[in-house]
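Everything below concerns the one structure shown next.
Missing here: one protein chain of the complex. Every other protein chain is in place.
Going in written order, the chains are labelled A and B, and every chain counts its residues from 1.
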Amino acid sequence: MENKKLVEVKNLRTYFFVEATDKQITEHTENFDEKLNALYAGDKYLKGKVPAKAVDGVSFDIFEGEVLGIVGESGSGKSVTAYSITRLIPDPPGKIVGGEVIFKGKDLLKLSFDEMKDYRGKEIAMIFQEPMTSLNPVMKIGDQIIEVLLKHEKISKEEAFKKAVNMLEQVGIPAAEKRMKDYPHQFSGGMRQRVMIAMALSCHPALLIADEPTTALDVTIQAQIIELMLRLKKERKEAAILLITHNLGVVAETCDRVIVMYGGKIQEVADADSIFENPLHPYTEGLMSSLPDPDKPKQLLQAIPGIIPHILELPKGCKFATRCTKVFDKCWETEPDLIEKGKSHFVRCHLHG
Amino acid sequence: MKQENILEVKNLKVKFPVAGGILLRKVAEVKAVDGVSLELRRGETLGLVGESGCGKSTIGKAVINILKFSSPDVDISGEVWLKTEEGEVNLLSLSRNEMRKYRGQIQMIFQDPYSSLNSRMTVGQIIEEPLLYHTKMNKDERNERVAWLLEKVGLQAEQSKRYPHEFSGGQRQRIGIARALSTNPKIIIADEPVSALDVSIQAQVINLMQELQKEFDLSIVFIAHDLSVVEHISSRIAVMYLGNIAESGPGSDIYHKPIHPYSKALLSAVPLPNPKLKNKERIILTGDVPTPMNKPSGCGFRTRCPIAKPECADSVPVLELKLPDHYAACPYVSGN
Partner (left out) sequence: MSDKSKEEKVSTTLFQKRWKKFKSLKRGYYSFIIVVIFYIFSFLLPFFVGRDALIVKYEGEYYFPVFKFYLAETFRQKEVQGEANYRMLKEQFKQQDNDNWVLMPVYPYGPNENLLDELTEIPPTHPNNVHFFGTDDRGRDVLARLLYGFNIGISFSLIVTILSYTIGVSIGSMLGFFGGKVDIFGQRLIEIWSTLPFLYVMIILSSILNPNFLLLTFVLTLFGWMGMTYYVRGEFYREKARDYVSAAVSMGAGNSKIIFKHILPNALTPVITFLPFAIVANIFSLVALDYLGFGLPPPTPSWGQLMSQGMQNIEKWWLIGTPLIAMFLTLLSITFIGEAIREAFDPKVYSRLR
């Protein structure tokens, strides 16, 4: 992969400040660094609350032309990571407390709210799990796409209309010109997701963030959307897609590289082939083996034991220690570093230290 | 060695009226289930798969006879025969009061672990409730049973004083399972019991259900949209499309050698966790699932079917035996 870096995320930390019991407050507020101390001193809202470290020191790159997948279960921090890149973190309770997101040479986290507006939609676009909630129900979909175009590009209304029709055709909506006048509820779930994609791509963003784009869809419709995304990827070589999902099947079908997250940290990064063929982290392994495999003889599934601990009760050492079957003393004490193990295959585990 | 049937569904039709106008007259109807016959054998798991709107959940709710409660105007016809010790009984012919007698024997697990537990009741009260209706146990006996059930589903007996919001999704689903098992039912209708759960938790719950099935000698109707999960847990599978069964047969046969064009497309659409298969030949169905309100005439699948013929519009295809114990509702395909 000789492509250029498009986005560089460095040591990103996004915390959510939540109410906690007294015991949790003493536990979680003793090791504050300067930055957190300053934050707490300057904000009355934070009194009596502790930081839940949803994303805690995440670094990765996104290269041009690739599909990068972030996999993890609910609460792993995968969505928060993506939302932090576009700075769509509701505040309160959330805050991006540290790190950098370098996009085309600029640190997005240092921009003002208004400057950020120029990036959202134009340079970085998002599509969401439930398209109905992200489309305006009382506006014709044509008008919604035209609105985005007019906001970010200096073109006339007529040009914008033509372009919108063109976009809808590209994402495979039949009779696109006629359907411009329809409202979101007149579309089916799959068609709505296509509209969302058309809208997201209308300004040719360099980065498309897709948050569980197929989860709400039926299998046959999901296959259509996956195929559409793969086709768009081929057509737009300079752009990248960041795909957030919990569905390993979708990852295998679409992604070039995969990040596995757990407990707000990256646990493993590798290209898709090596993640699936040679998972190094016990968590990644556990995820793979908990899927039923119809080609193997029937037996009980190899489930990962236990439940994801509450975000304030994650272990001090390795975040996965409470559920890991290969856990040993060191795992409880120190958190392993993310180290390179094989060609661009990184893993955070003492077994590989 | 074929086990006897414990539950038989015969020609089940469920129609929801669509009301309109000021007087809410019936202006159309949704044929959610359109003539489905199924049999559940003792001790087996019957998988019911299909996309949203295919009627799989409606079948589950019709079998357990709770559709009339939430939509009083629903039109249900057909028969649901339950084998009990006193002989067979057609559940659909019973009034809600008469039905209560049989509820202990056939229980349901719901999809959403959040909305299926009453948030104002403690876990103990939730699990205990069926015991109040179906047994004459006293308070101590009930408490003992609740504690025993909690441990059976992998929770702790002390947790019975807790409220549902203090549990994670997977744990809540375990509570739902404990509630369903409390009266020692023979049949469990599991409506998408793992769809809302994380992958690793999903595996735990599936394992739990399989263990409990052996221990309690349960017959399960497992409703889901995830084919690989259904294949894993079911001995037989019925694939549904728009209120009809497209294909039914032994689980691994359906998974590995689907006959009906819809099952074939459905299977090839499932994304597999193996990048090597990325470029496999897949059948991408065009278009959307038609709504059950304006279902195509004849074969419901013909608008998306890759092998559709003009004749498909004429009559609804019936399930034909294509291979041993393997049926498909399409006259243009064969088992070989």
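One rule holds in what follows: a contact is a pair of C-beta atoms (placed from the backbone, for glycine too) under 8 Å apart; a residue touches a chain by one contact, two chains touch by 3 or more.
Quantities reported herein were computed from a predicted structural model and do not represent experimental measurements.
Residue A:89 is the one among A:89, A:255 or A:318 that touches the chain not shown. Residue B:103 is the one among B:15, B:31 or B:103 that touches the chain missing from this view.
Within the complete assembly, residues 24, 61, 64, 66, 69-70, 72-73, 99-100, 103-104, 107-108, 110-112, 115-122, 129-130, 133-134, 158, 161-163, 165-166, 176, 179 of subunit B touch the chain that is not shown.
Here is the rule we use: only the chains that are shown with their structure count from here on.
We define each chain's centre as the mean of its Cα atoms; on that basis subunit A and subunit B are separated by 33 Å.
The part of subunit B that touches subunit A in the complex is made up of residues 51-52, 168-171, 198-204, 206-207, 210-211, 225, 227-229, 231-233, 252, 255-256, 265-266, 268-278, 282, 284-286, 288-289. Against subunit B, in their complex, subunit A makes its touches with residues 73-74, 188, 190-191, 218-224, 226-227, 246-253, 272-273, 276, 286-288, 290-294, 298, 300-305, 307-308, 323.
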